[in-house]
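I'd like to ask some things about the structure below.
Each chain you see keeps its place in the complex, though not every chain is here.
A and B label the chains in the order they appear, each numbered from 1.
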């Protein structure tokens, strides 16, 4: 059976810095595509947030990830020349380069096929709430 | 020629923390797919290991990568609330977020098409040995 390619856009509102579970939103896009076997590409159209696969059970993991990264990438670091939108502006670009803005996930049996403890998270790197758009491209048979 | 999509699962046993070469395993999946031109998506179904492309010639590189990352992400860091499985538990989740659990690799002439010095490595982030599953999806013509 030959493959098809189905594209959609998912919008989410984030309450500010931290990891926000978007697994159900991506799963909806995969189901709507009607594709049974293949991959789902999720791409955030921004340079100050990220996308990661992480643990979906204990909320402490999300808190720890955020605390660890906030300590590594200091807001208002004296090394930064770019600060047009405040002390978290350039820190958010660094965090985005480290976490990436793109994920490819397996699709099997017509659904997103993750490990038992895996979720898909949009990691908001700015301190203020934002509206974020993700382009989802499902490719497969 | 229209494209196809072939999925398989690869299991590996890791002896504990560090980079383990899985290039031959991924190459086997690509060859078995019969696909000549396209991409291979490799996805680890876990939140405490990672997948990276790295140097395949000098084992010192793997040792240096592991030593560098162990120093950056401290086991039992006082900042961590999540420690259900010991001091390396949350450190492994941070390491996994940094390295990622997903790779897309080019396929050309019916085989994995990497640079001369590139290998594919499963990076075990836990200190104990683990069994790890990777889903491989080859898409192409």
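By our rule, a contact is a pair of C-beta atoms (placed from the backbone, for glycine too) under 8 Å apart; a residue touches a chain by one contact, two chains touch by 3 or more.
All values reported here derive from a predicted model rather than from experimental measurement.
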item: Given 2 placed chains, full-complex copy number; value: 3
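FYI, only the chains that are shown with their structure count from here on.
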item: Rigid-body rotation angle, chain B and chain A, from Cα fit (steps of 5°); value: 120
item: For chain A paired with chain B, centre-to-centre distance based on mean C-alpha positions, whole Å; value: 19
item: Residues of chain A that touch chain B when the two form their complex; value: 1-3, 37-39, 52-55, 58, 60-61, 63-65, 67-68, 71-72, 98-100, 103-106, 108, 113-118, 139-141
item: Of chain B, residues touching chain A in the complex; value: 2-5, 7, 41, 43-47, 72-73, 77, 79-82, 84, 90, 93-94, 96-98, 100-102, 104, 133, 135, 137, 139
